[in-house]
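Of the protein chains in this complex, one is absent; all others appear in place.
Every chain is named by a letter (A, B and C) in the order it is written, and numbering of its residues begins at 1.
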């Protein structure tokens, strides 16, 4: 924390700030400059918040310096984490391509798409049984029946399952049926859900919220890890901006930014991140090129009949092309596709 | 829904779109123009989503027209709704000023602040027993003990209580102890929580998410109302932008925009909306001037010792000034302060 | 400037940073903390940029502290500036309401609107002779003929004129004909134009760019003042956000933020700031309530025939209502309408 005093701050104002800092149990380091004095603060832990000093007479600005994340950071673990999802490694040298429908609609639909994902080279399968929808009148998912369909499809195609939990009740079910618990963007700061996911025994795929800073994303991962579950995979899925040519603005620069600070693997979801089918393949290639550990792609064999998010789903043929292109790009950056589980 | 065809779209492409629309059970109305054809779609209800047509050959753009909200809209109820919170009306001709600490820290602190709020002219009391905090290492609230303190303070000062629920478990407790259930910005799209709030028998104060559009806010209110709870009060509390002189950017133009579309009352929270104590009074005045039904103010008798959000809390004296100024502004727009409950 | 070292930074890395800072001619103040060391830098003036230190080994982050503005700041001039525009004071205790069409279209149109503005109680007249339009195929203004019309209307109604200059050539003409030179949002960082305006002998109305931070707005004003023209009035006119219920998001909290840092007067333009006629009156009231020195309103007697921005223009009757409401709100905050020039 750094406190910047106004140019005309009087010595007794500076002293009052210093005394207050020390009363809070921290150490104050005044730095006199030509025009103004700054006061560095060290020794801060715990809960007190010196930002209140902003309202002291003579104080111009208070600048936060230290970040609150610990377990997610490379200072805690310098080497990359590799998270095992149902037998498939995420992170490390390999990259993964996860495919599947936005929503599980029926066994037939799910099997048809899973076949396309498996043949196309995908290592993991995604599909929603519980759908957080903006409108209460939209299709909300098949619920536990959807989880059962996903479990059958996993057996048939040897594709580990990633699916979303939206509250404590569905989290318990998802933990039971699936290989990885997805926490969606709208729940990134649903701290009760994060804590519960931190007590689950399955890995967690945590999506960045639509207006979350990098620090907030990492602190949400910290919530999960601080409860004991260290198997967290992050996912960029686009942020809200004024730009209107895509549904969200996919922020690919966050990938190297995360890699610099954190040891956790990070994926990109170009389907939700753009909302446009014709942007999914180029943004998938870009994701691998920028250093992501994989991509999450919405696939549908009949997108014009999909019950949700049809406009962004790709056909199985395009999914296969995306897998091939991601592999080729991965080679350029010294990586390669993670092997899929052998089909039975 | 309107489908805009490309300038060079061929007649059979247009016909294919029309056929698809009709197969979905809607009506298609082609509008031939000098350069291109547009196709209006009517008769849409339910869940199917013609946005998939965006990927048809010859289609340039698909434009959504109808909004999905029903119960929140003035088309459902033309006159303003007035919501009764523990005996105090919110909405209608009166305006309310709600005050209290960010977090309930102790009985002494809460009583001291409640006394200031009551004497300052506030009609309702706010204070968090459950605090959604960005970091897992920050103070998370006193929990049910905090609710008990709030209930005691209500009895002593005749101030109905607004406090936040963060999950299903705390919702049940808040419903039991408080007069109004607050759903915070981070939970605006926690649809499980919204549905549960829709089954509660207490009014709900729903805060706008940090990157929520007006439509999304209204659809979240629709979630609550569609479960049967029509007592919903909306609240603007700032959105995420690039601007860095305040913590969030308070979007006051959303107030007349809501009033045009919806019959629900709407408050403004200038404390979280700016994050700066010195902006709270001016933005409170502006909120009443723009047509809000009241403001929600963080008050602390010793802000420099507050366990959370101290920099934005105002002292009881400033709170009293804010109440007076809001009343004076209200007169200008033909309104006035709602009477507070008579203290015993 | 503050340099934050990584937790594991080695002493020789810290020393290398200190040496580099000193080689640049600044003073380095290491602040050892429990976990990491920070290094304060003082004595910075001029052009060199210590942000390059961000790439030094062991450096975690570089945080800028001092702001580069001088002449605009209250440290340079503690009391409020009052700027005289053609005999009308802007700033100080009075507030002003400026009205007029988006574009000057004809003498008849301009006279009709000016009559409405004068009778409605406006003190200044606005109208564009040069219109910066997003499309090259939109109406671009009448040019010098428009300036002549404005000058005639000023004589007839005793309304000093504010009008926009868009390049060096039009700046010279605007300076000659008008009482105040407007620099539009799109030109807020057209530094050649700012410098030329700094050499003009008329006051300048500087609008905030659509994605300008407070600091950038103040530095653009500093460009004008550093060339010798101290008569600068700032204007908030909305920023770009994801919100889609208004054309831009009017950021009213910037008004108290400016007032805290700078002595310059500041207006609000709710017409461009919202782009919606039905938001102009409420946002005008809110602007005065928050502490602005006045508002800038688009007025048209036949808005449905306006050549530009008709949807946001108000009729003369509504303009008169806005003036009355602004005056009433001004009373609440201890201010009042600036007197208009006596009509001849």
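The criterion applied here is as follows: a contact is a pair of C-beta atoms (placed from the backbone, for glycine too) under 8 Å apart; a residue touches a chain by one contact, two chains touch by 3 or more.
Keep in mind that what you see is a predicted model, and the values were worked out from it rather than measured.
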Residue among A:84, A:213 or A:336 touching the omitted chain: A:213
Option from A:63, A:290 or A:341 whose C-beta touches the chain left out: A:290
Per the touch definition above, residue among A:12, A:79 or A:244 touching the missing chain: A:244
Absent chain, residues of chain C that touch it: 20, 46-49, 51-55, 62, 68-69, 132-139, 166-170, 186-187, 189-193, 195, 209-211, 215-216, 219, 222-223, 226, 239-240, 276-278, 303-311
Residues in chain B touching the chain absent from view: 2, 4, 6-8, 29, 31-36, 38, 40, 42-43, 61, 63, 65-66, 75, 240-242
On chain A, residues whose C-beta touches the chain left out of the figure: 211, 213-214, 239, 241-246, 249-257, 260, 273-274, 278-279, 282-283, 285-291, 325, 328-329, 332-333
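One rule holds in what follows: only the chains that are shown with their structure count from here on.
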Maximum centroid distance from chain A, chain identifier (CA atoms): C
Inter-chain centre distance, chain B versus chain C - centres from mean C-alpha coordinates, in Å: 30
Cα-centroid distance, chain A relative to chain C, in whole angstrom: 38
For chain A paired with chain B, centre-to-centre distance based on mean C-alpha positions, whole Å: 26
Chain A residues counted as touching two or more neighbouring chains: 240
